[in-house]
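This report refers to the structure that appears directly beneath it.
The other protein chains are all here in position, but one chain of the complex has been omitted.
This part shows subunit A:
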Amino acid sequence: MDPFHNPFIAEHAERARTIPLEEFSPANPKYMEMDVWRPYFSRLREEAPLHYCEDRIIGPYWSLTRYKDIMATEVNTKVFSSSSTFGGITLMDQREELPMFIAMDQPKHDEQRKVVQPIVSPQNLENMEKLIRQRTQRVLDALPRNETFNWVEKVSIDLTNMMLATLFDFPFDDRALLTYWSDSATANTLGGGHVDSEETRERILAECLAYFTRLWNERVNAEPGSDLVSMLAHGPATRNMSPREYLGNLVLLIVGGNDTTRNSMTGGVCFLNQNPDEYARLRANPALVEPMVSEIIRYQTPLAYMRRTALEDFEMHGQTIRKGDKLAMWYVSGNRDSAAIDNPDQFIIDRARPRQHLSFGFGIHRCVGNRLAELQLRILWEEILQRFSKVEVVGPPKRVFSAFIRGYTELPVRVIP
């Protein structure tokens, strides 16, 4: 049986084609969980590139679905704010404001970003490459052979978690906490997981802050180190942050470096199984790993959208976005826009300009960790090709219930030597 057979897609394709546009709710987390989002967004791109939705839970919001419109909005930071003062970067307005530099505007954003940016300098990435490779080798060598296991848990989570521990110089034996905090920060409270309310989330994040405050106190009086905690504790724009702002920036760095790369590590296995010809071409020519990594990140789009809030009235596509309105820039849709990308629904491992995709965002908030994420994925696939003729998907993937995080909780696989 085809593990990727989706029994719901036909029904949703029909629904997306026929229901009135006013009834569209692009941010329905079920669409991602059930993997039926594509037909909805393709109709929006065609017929309603700026779409308005009155949502019961998240309130009214606009959706942008075309590549070009998203790019133009990303660079228009005078009109479109990321600030958590107005609700931040996700559609659901947070009850407790959590300041972090991804959710700040200029000039404060720039000052704080510059503090942590050196963690991914070309020099630092070069230094980290050897360590990442050794760990990847160890994880792959320890995998069970000829036996079904969950790729998400045994490979994707383990590798991204170790990477995070290194970036923070976090006590290695406690590193599972990082994954726990990351998942807790992003969990949808309606998703049936361990975070069943905002109160629970706040309690777990308070534990995270307490732990990291110990690390801060140790490092603030030591010589400046090259880990993220030390950088924040010594950085001119961050050393006097409030505890709440420290927590916000920690959550940003933990989530930013975790879920996204993790889900790209899993997504790649899915896409190569769905496209056996591409897998064969990759095996025949391992030099294709490099462009393939960018294609995986485009095709997965680990963060489906970023939200902005309008600071003034703005005309677009004959409609007026009012001051204070919120707007989702749907990267996941822009990445499938045929006006910007040839054959966008095709997974093609050797595209001519594979990095021209929206998954990392653009403009002043463009992902800090983009080259690090690419490095981790490149090493993973280089080492997989060294060891296994195939990582075979043997059961259906389970996807995350979220309109924001596009990811997997489970992918049953076998590795074939």
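Keep in mind that, in the parts below, contacts are C-beta pairs under 8 Å (C-beta built on N, C-alpha and C of every residue); 3 or more make two chains touch, one makes a residue touch a chain; residues count from 1.
The rule we apply is simple: contacts and distances are computed from a predicted model.
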{"item": "Hidden subunit of the complex - UniProt protein name among \"Succinate dehydrogenase iron-sulfur subunit\", \"protein-glutamate methylesterase\", \"Septum site-determining protein MinD\" or \"2Fe-2S ferredoxin\"", "value": "\"2Fe-2S ferredoxin\""}
{"item": "Full-complex contact with the absent chain, from A:33, A:74 or A:183", "value": "A:74"}
{"item": "Absent-chain contact - pick from A:204, A:364 or A:385", "value": "A:364"}
{"item": "Contact with the hidden chain (one of A:118, A:144 or A:276)", "value": "A:118"}
{"item": "Residue ranges of subunit A at the interface with the undisplayed chain", "value": "71, 74-75, 106, 110, 113-114, 117-118, 120-123, 125, 353, 355-356, 360, 362-364, 366, 370-371"}
